[in-house]
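With one protein chain removed, the remaining protein chains of the complex are shown where they sit.
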Amino acid sequence: MNLKSVIESLLFISDHPLSINDFSEFSDCKKNEVEKILEELCENYQDRDGGIEIIKHQKKYQMISSPNNSEVIQKFLKDETTGELTRPQLETLTTIAYRGPITKPELEQIRGVNCSLVLRNLMMRGLIENTDQDFLITLDFLKFLGIRDVKELPDYKKLSSNKIIGEILSEPTINN
Amino acid sequence: MNLKSVIESLLFISDHPLSINDFSEFSDCKKNEVEKILEELCENYQDRDGGIEIIKHQKKYQMISSPNNSEVIQKFLKDETTGELTRPQLETLTTIAYRGPITKPELEQIRGVNCSLVLRNLMMRGLIENTDQDFLITLDFLKFLGIRDVKELPDYKKLSSNKIIGEILSEPTINN
Partner (left out) sequence: MYKIRTESFEGPLHLLLQLIEQEKLDINEVSLAQVADQYLAYIKQIEEKNPEEMADFLIIATKLILIKSKSLLPNLDLGLEEDEALLEEQLKMYREFVLASENIQNIIEQKNFTFSRNKYIVNDAVFSPPVRLTKERLSEIFYEIISSVKPILKLPEKAIKRAISIKEKIDFIQKLIKRRSVLIFNKVINDTKNKTEKVVSFLALLELMKNRLVSASQNKIFDNITLKKL
């Protein structure tokens, strides 16, 4: 195992700052070794002066996009979470509205495609939320639609208990 | 603005594959410039051989953790990927990987069976996607295999450009 490579992967993948303890635990290496490599990596990234940086704060390390590009990154993030919904996003949101609480596998069974990214995006926009495995539309979104309960959605009773949707959900995951 | 740095930041920050179009739009630079820099970055990362890599397929790019560290990262993310595929799934994926973009009738011509259900299941797992009539493997498929590009698959050149296969695929299908 290449410790430097492992630490770099962990820095890259983590969505929160990690302590030397964390790195030591996951890489199964001694703290002083880990710290040495971390310092080395920090220096490397500083020298590279590229689009990725490593910041250190109270003995915790985190990888971030370079502040030089914050404008572009802000634009990118804003674009991801505003504006019109794509068709897959719209379909997923609708299905959650009419069939929620609903799990990711159930959604995928109905839509026939993987929904990971779409779900993440809808959560980021505050349109849906999850409890455990189940996804629901948020109160904010209900209010936005001008209703207090999903039951007030047009044709709710008929659509939420639609037979065809029921059938596709009860299909055994086909061994194909 | 340093285009290379911007592209690296975008690659780092995005939770989904980005196309040359996306990079061009957010950086406000021409597509051919962007593509050149992307290729340069891919090479740099390959040469570095560190904990971060860049994968690409059909002009889409994504930054990932190195396959060398999959065990540590899987543990860190509490990821439960096991890699199980049924035989039809494996055959279909293989065919799409080597011959994609490929249409459903072409695929059925190679496999000699109706592929509707297996395609649906693979789409639900996010290992393939379709655009118009064509099926393609996704970057998630590359992530699943731990390769940077389909071209790294064994015998890629031979199978992807096989003349006889081309001829058979250009035959009208018998499937009524």
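To keep things simple, chains are lettered A and B as they appear, and every chain counts its residues starting from 1.
Heads up, the rule we're going with is that a residue touches a chain if its C-beta (ideal position, glycine included) is under 8 Å from a C-beta of that chain, and two chains touch if they have at least 3 such contacts.
Everything numeric here is computed off the predicted structure, so don't read it as measured data.
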item	value
Sole contact to the chain not displayed, among B:Lys56, B:Arg125 or B:Lys143	B:Lys143
From B:Ile7, B:Leu38 or B:Ile64, residue that would touch the chain that is not displayed	B:Ile64
Contact partner of the left-out chain, one of A:Met1, A:Ile55 or A:Leu77	A:Leu77
Residues from chain B at the interface with the omitted partner, ascending	12-16, 53, 55, 62-68, 70-71, 73-74, 77, 79, 81, 83, 85, 87-88, 90-91, 93-95, 97-98, 109-114, 116-117, 120, 139, 142-147, 153-155, 159, 162, 164-165, 167-168, 171, 174-176
Those residues of chain A which, in the complete complex, touch the missing chain	12-13, 15, 77, 81-85, 90-91, 93-95, 97-98, 110-112, 120, 123-127, 138, 140-141, 144-147, 152-155, 159, 162, 164-165, 167-168, 171
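Methods note: only the chains that are shown with their structure count from here on.
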item	value
Centroid distance [mean C-alpha coordinates] between chain B and chain A, Å	20
Residues on chain B engaged by chain A in the complex (per definition of touch)	1-2, 4-16, 26-27, 49-52, 63, 65-66, 68-69, 72-73, 75-77, 86, 88-89, 117-118, 120-121, 123-126, 129, 140
